[in-house]
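Selected chains from the complex are presented in situ; the others are not included.
To keep things simple, chains are lettered A and B as they appear, and every chain counts its residues starting from 1.
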Amino acid sequence: MKVHIRYYAKYVDYTGTKIEDMEVERMTIAELLDVIKLKHSRLREDKTSLVALNSRFVNEGMIISDGDTVSIFPPVSGG
Amino acid sequence: MKGRIQTDPIDVSYPFKDSNLNIGSIVTFRGIVRDTESSRALRHLFYDADEGLASEEINKVLEEAVSRYKLIDAIAVHRIGVVKPGETSLFVAVGSTHRKEGFEACSYIVDSIKERLPIWKKDHFVDGTESWH
């Protein structure tokens, strides 16, 4: 199945893209993050990254479905 | 009560237009871009964001603050995109009956916005270099 991965801020620099489609098996978001970090090793630099599934903050135990959009956020620095 | 994420300059004039005559205290905060960062001359900041989520989260923060501090009204606006030195990147205004809860709530809202909103800033220095925070 296909999922859409969105990157923000420095992660756009790290991966060279804002959005990326990936063909993956049914898995949790935590497992998907491992797959993504294998492909883009600089994403391993931050211990914690916030994640959103279809524009909702979610627990990394959530299972992804075909067509989902997963957003990978660097630690925040607003204000 | 209204939280907003916007690319337009922030209007920091009198925030509570429909004056509620039980408001005895208005505390405001403006975060302003400075012209130096880590002792280096800054040309501007660039704020990236997940606008939808940031917008939801800023309104959640306001709701929590209004209920926790029993505020009469609260407003928060975060600017994104390019913001130059001297310009406001964040504006918060809190209307309450008394000042004690007004100061506490304003400080709480600013801290929460900086901790929880999916917004990131990049320094663009005068010397041409850039770096994400």
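Quick note on the criterion: a contact is a pair of C-beta atoms (placed from the backbone, for glycine too) under 8 Å apart; a residue touches a chain by one contact, two chains touch by 3 or more.
Remember, predicted model here, so these are calculated numbers, not experimental data.
Trainee: Would you give the formula describing how many of each protein chain the whole complex in this file includes?
Mentor: The structure file's complex resolves to the formula A x2, B x2.
The rule is short, and it goes like this: only the chains that are shown with their structure count from here on.
Trainee: Just how far, in Å, is the C-alpha centre of chain B from the one of chain A?
Mentor: Each chain's C-alpha centroid was found; their separation is 27 Å.
Trainee: Over in the complex, which chain B residues touch chain A? Could you list them?
Mentor: 31, 47-50, 52-54, 78, 89-90, 110, 113-122, 132-133
Trainee: Where on chain A is chain B touching in the complex?
Mentor: These residues of chain A touch chain B: 6, 8-10, 12-13, 50, 52, 55-57, 71, 73-74, 76-79.
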